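Heads up, one of the protein chains got dropped from this complex, but the rest are sitting where they should.
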Amino acid sequence: MTIQQLIFIALAILVIGSALFVVTTSNLFRGALMLIVAFFGIAGFYVLLDNGLFAVAQVMIYIGAISILIIFSVMLTRGMQAMIPRNAQAGSVAIAAGLLFLILLLAFGPFRLVVDLSGVPVLATLFRTESPRVLGGLPWSFANREVPETYIADFGRALVDLNQFLLPFLLVAFLVDAVLAGAIYIARQRKPAEVIAEREAIAKEEAEEIAALQPQAASPALPQSAVASTAEH
Amino acid sequence: MNLQNTINGIPLEWYLIVAAALFSIGLYGVLARKNAVAMLMGVELMLNSVNLNLLAFWRYLAPESAAGLAFAAFVFVIAAAETAVGLALIIAVYRSLKSVDPETLTQLKL
Amino acid sequence: MDAITNLLKIISDFVAELIRSVLGFSPLLAELVVMGLAAVVLITFAALSFMGLTYVERKVVARIQDRLGPNQAGPFGLLQPLADGIKMFTKEDTTPATADRWVYNLAPLVIAVFALATYAVIPFAPGVVGTNLNVGVFYVLAIGSGSIVAILMAGWGSNNKYALLGAFRTVAQLIGYEVPMLLNVLTVVLVTGSMSLIDIINHQTLAEGNPGIPHILMLPLPALVFLISGIAETARSPFDLLEAESEIVAGFHTEYSGMKFALFFLGEYVNALAVAFIFSTLFLGGYAGPILPPYVWILLKAALVFFVFMWLRGTLPRVRIDQMHALNWKFLVPMSTVNLVLVMLVLKLFPTSEAAAQTFGGILVTPWVQALILLAVNLAVLFVSLALAARAARRFRQAEEEMIMRRRSANLATARA
Partner (left out) sequence: MRTDFAFVGVMIVAAALLMGVTLLAAALLRPKKPNPAKLSTYECGMETVGDTWVQFRVSYYILALVFVLFDIEAILLFPIAVAFNALPLFAVLNVTLFILVLLAALLYAWRKGALDWE
């Protein structure tokens, strides 16, 4: 057992444990904190994968930005008091998720070498055992090479290379523009008067629509109730 | 265990198993939670497991290629975008309905 | 002479050799022990400089404000930090009954650990650096986000309205000022072509084929903005809004006392000192310098930057929260972005290497000429932005005055009627 294997196992326990806590806890703030622990553990995996750039980027984006957004919205929505952690279908979902994990485990894991599924008609195409490195009928081969010293610069060059990732790179800018515009529009705090005016306008519009739909049987109560029900929400 | 195909003594399958477990946990979180913010946390876990897979394959199969890195970077971007918009929606819904339970969201107009 | 220049390197090599050969550890274990020792030395250095800096800062600020500062404990009050330490250790520490215990107690630990983790990449002399990461500056920026999480933990865990409000305000400030910091570090990385702090120092060191121009002469605007956002990132005066006692008591650490409070304090100072070190490394040439040994140079430069921090603290009044956000988002960020784009174009249009000029075109210039062009562009951006900001401020004031006048005349009219 090498030291890297030990580190891997420790990280795996940390990540899986905190992820389980995240999906089961009823205290949403603590859940968000454990989510940060899980993100940190995954950054550790990236270090083991010789990718310092993404380990640091993981800390920066997921812990420094996304987690902050999540914690802010936990506080903004006050959703954690007396929170019911699970909904009605939680039991069946748990079984489904467990099954999914089992299938993935059989597809990737060392168990595939123990449990021979090649005899089962449908599964045989998925889990071929004649070659140990086959997934969905596609063989893969290991590179067995070190990461080049210049991988950051190579990545940077690929991002702005017309034949590689220039288009998605530029699209990211537009995506982010759209996200910011949309999120600000959705989340901005409107003044109470503004909201009331808007709702009244909607109610009036709806009332007119209803009146236009049934001009002969226009009972005076109907538009009024429509106004009331819209204004309530 | 074929040590030829391991890096630092760790076979690729280990990463895949961890990623699979993380994905399943995230899926459970998305489907079984009663709080929209908690569901988003599940989505984050799933996206992270995908990224772990992408970078593990990059390291073991094609460390010279930038494709694995670029995909992982774009997953970062998409994750941030998805969280930003998702949480903005949740906050807006919470303001009008005073609830973050997706089951109370039964109408299209707030 | 050589022994003095490389003193730190010789000592560290000697200790490492001692552990390897004399104690007879296996290579892996020996390496781990050396790393652990180095970490302990770095942490001790940070903790001791925290104690010293509290004293020096109080003295300096007192002198600026025509006071004496600490002068009771020991000669010139030199034992003051020790007295403070004993007090912190033995002070009763209460946890509010309604607090979220785990979160509340872990927050100071998290903030201290993340503040100390920055020191893993600061180079003190050639070969004397915790680790030379090839993503060095990116690491420094990323590890700072740990303290944001710790502040939210403290604010939440205290179960106190003031603490939570203070945490929110501080976090809004920290994440805001991280943006100009990012953009200006990016400018330095553009010029250097590497994120490693050692490479950044080498780029500013006089060597064959390298004129060794400190980046502050090439990029004065990024240096200035980095300094401002560094002060804001460490929540020091004039950006110490969380200490606005009249508004929100004492910010996110209202409920903390004793050693836990001391850890917050330590985190604050250690972060400020780290910013001073990083500023010296990025813009002042780090440990590079003539005559004196390298570790003296880096300490001198960092001390100079820290003195600027104390000076600003002693002289400037605290900014208002809306001014602080406006300064960041409406002035520093747009200015830094425009400057970044212009620096990019200058670097591409005026390359210094012949190969680059032949491949990509542009006018071949010497490094000094390129530095002069960068300086000119930087200053132009700075002055144009300042002029624009001044015009906007003037307009704003005029509009405000007009409004006041209108109101006054309206009041007069109602009074007459």
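All chains are identified by letter, namely A, B and C, in their written order; residue positions are counted from 1 within each chain.
Assume contacts are C-beta pairs under 8 Å (C-beta built on N, C-alpha and C of every residue); 3 or more make two chains touch, one makes a residue touch a chain.
Quick caveat, the model's predicted, so the values are computed rather than measured.
Novice: Can you list the shown chains that the hidden chain touches?
Specialist: A, B, C
Novice: Sort through A:Ile13, A:Leu99 or A:Leu166 and give me the one touching the missing partner chain.
Specialist: A:Leu166
Novice: Which listed residue (A:Ala12, A:Leu35 or A:Ile66) would be found touching the missing chain in the intact complex?
Specialist: Reading the full complex, the residue touching the unseen chain is A:Ile66.
Novice: Among C:Val128, C:Met153, C:Leu347 or C:Ile373, which one touches the chain that has been omitted from the display?
Specialist: C:Leu347
Novice: Which residues does chain A use to touch the chain missing from this display?
Specialist: Residues of chain A in contact with the hidden chain: 4, 44, 47, 50, 52-53, 55, 57, 60-61, 64-66, 68-69, 72-73, 75-76, 78, 80-81, 147, 152-157, 159-162, 166, 169-170, 172-174, 176-177, 179-181, 183-185, 187-189.
Novice: May I ask you to list the residues on chain B that touch the chain which is not drawn?
Specialist: 7-8, 73, 76-77, 80-81, 83-84, 87-88, 91
Novice: List the residues of chain C that touch the chain left out of this view.
Specialist: With respect to the unshown chain, the touching residues of chain C are 32, 35-36, 38-40, 42-43, 88-99, 108-109, 112-113, 116-117, 119-121, 130-135, 138-139, 141, 156, 158-162, 164-165, 168, 171-172, 175-176, 178-179, 182-183, 186, 189-190, 193-195, 249, 254-255, 258-260, 263, 321-322, 325-326, 329-330, 333-334, 337-338, 340-341, 344-345, 347-348, 353, 356, 359-362.
The rule is short, and it goes like this: only the chains that are shown with their structure count from here on.
Novice: If you connect every pair of chains that touch, what shape comes out? Choose line, ring, star, complete or other.
Specialist: Shape of the chain contacts: a line, open at both ends.
Novice: Let me have the rounded angstrom distance from the C-alpha centre of chain A over to the C-alpha centre of chain C, please.
Specialist: The answer is 33 Å.
Novice: Report the inter-chain centroid distance for chain A and chain B in whole angstrom, where each centroid is the mean of the CA atoms.
Specialist: Using C-alpha averages as centres, the distance is 4 Å.
Novice: So which bits of chain A are touching at least two other chains?
Specialist: Where chain A meets two or more other chains at a single residue, that happens at 53, 57, 65.
Novice: Mind pulling up the chain B residues that touch chain A in the complex?
Specialist: 4-5, 7-10, 12-18, 20-29, 31-38, 40-42, 44-45, 48, 51-52, 55-56, 58-64, 66-67, 69-70, 72-74, 76-81, 83-85, 87-92, 94, 96-97, 100, 103, 107, 109-110
Novice: Which chain C residues qualify as touching chain A in the complex?
Specialist: 28, 100, 102-103, 133-135, 138-139, 141-146, 148-149, 152-153, 156, 164, 168, 171, 175, 178, 195
Novice: So in the complex, which bits of chain A are touching chain B?
Specialist: Touch residues, chain A against chain B: 1-2, 4-5, 8, 12, 15-16, 19-20, 22-23, 28, 31-32, 35, 38-39, 42, 45-46, 48-51, 53-54, 57-58, 61-62, 65-66, 69-70, 72-74, 76-77, 79, 83-87, 89-90, 93-94, 96-98, 100-101, 104-105, 108-110, 140-148, 151, 154-155, 157-159, 164-165, 168, 172, 175-176, 179-180, 182-184, 186-187, 202, 233.
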